[in-house]
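Sharing a structure, written as structure tokens. Questions coming.
Of the protein chains in this complex, all but one are displayed in their positions.
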Amino acid sequence: MEGTLNAVGYGLAAIGPGIGVGLIFAAYIQGVARQPEARSVLQPIAFLGFALAEALALFGLVLAFVL
Amino acid sequence: MLAEEGEGYTPPGSGDFKLPPLVDNLEWFTKPYLMALVSVGILVALFYFAARRPQLVPSRLQFAGEGIYGFVRRDLARDIIGSNDFLKFLPLIFSLFIFIALNNVFGIIPFIQFPTMSLIGFPIALTLIVWITYNWVGMRRQGVVGYFKNMMFPPGVPSWVYILLAPLELVSTVFVRPLTLSLRLFANMFAGHLLLIVFILGGEYMLVEGEGVVKVLSIGAFAMGIVMTFFELLVQLLQAYIFALLTALYIAGAMSEEH
Partner (left out) sequence: MDTLLVVRAAGEDPNPLVPHVAEIIVGLIAFGILYYFVAKFVVPRFEKAFAERTEAIEGGLAKAEVAQAQAAAALEQYQAQLADARGEAGQIREEARAQGAAILAEMRQQAQAESDRLVAGAQAQIEAERAAAVASLHAEVGTLASELAEKIVGESLSDDERQQRVIDRFIADLENQPSGRAT
């Protein structure tokens, strides 16, 4: 076997943000489904939250390459 | 790595993203550079003909151009930035969207098949523009002090939280945002391209070097490669959308008094 543990580390690091992003969009979809007119209000919040949560996964990616 | 079973097989890696120079004398000028410039040429030509003589009842090309333009204008610019100021930033958001979308889609267009944005320099260049823009807009709107004050000390929070919140907000807005913006685009294109290479080159290796059942199994690899190509198309357009959307969000956030 060849390769680095970095890939495994990144895989582990991506679990949390993956769940987080899933939760954010689940809540967003639910909110829009319940109140379609709230879409324009919810969209920026959802995408800002998504960007923040995904930042963690991207840090993991950076670390996987850097370390 | 399962690829190690074949003796001549080298698994695809980041080395696949270092392309040979197109011209002998220019070491740095590789295919992605040409693609970035060609994409600008294509977009300029396309939108020149689409917007050359705008008519009340649009021609087919004008209709297509207006469709993309109207989508960016309505969904990305006006709804997020607000109908008062969005026209100022519409060129930026629209350019970002079409530039990223076309350069991403280059990743699955036959014979080109390389997403420009999988070289991190290009996302960084775009992010640099976005970063400068929203910070500049925020400082202009609220003043330098006001901008950082509103950023680090958002109202409506118990005062002791500020100890934690202020540095986090500063780091988030000034450092994390540009970092994630460029990395998200880069990582998606990088991983997507790698994914396609794995399936296509792996299938090719199975077909050429394998024997018996392995040759047949290569069909599965190619089929998966085709499926992944369509999946990549979705991801590529989605990334362009997200990049433009986040740009609009950051600009809108910098312009409004409250976060």
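Should a chain be cited, it is by its letter among A and B, assigned in written order, with residues numbered from 1 in that chain.
Everything that follows uses one rule, which is that a contact is a pair of C-beta atoms (placed from the backbone, for glycine too) under 8 Å apart; a residue touches a chain by one contact, two chains touch by 3 or more.
Quantities reported herein were computed from a predicted structural model and do not represent experimental measurements.
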| item | value |
| --- | --- |
| Residue touching the undisplayed chain, where the options are A:L5, A:A33 or A:V66 | A:V66 |
| Where the unshown chain meets chain B, residue by residue | 13-15, 17-18, 28-29, 32-33, 36-37, 39-40, 43-44, 47-48, 50-52, 54-56, 58, 62, 65-66, 69-70, 73, 87, 90-92, 94-96, 98-99, 118-122, 124-126, 128-129, 179, 186, 190 |
| Where the unshown chain meets chain A, residue by residue | 62, 65-66 |
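Here, only the chains that are shown with their structure count from here on.
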| item | value |
| --- | --- |
| Distance from the mean Cα position of chain B to that of chain A, given in whole angstrom | 17 |
| Chain B residues within the chain A interface of the complex | 1, 4, 79-80, 172, 176-177, 179-181, 183-184, 187, 242, 245-246, 249, 252-253 |
| Chain B partner contacts - residues on chain A that touch it in the complex | 1-3, 40, 43-44, 47-48, 51-52, 54-55, 58, 61-62 |
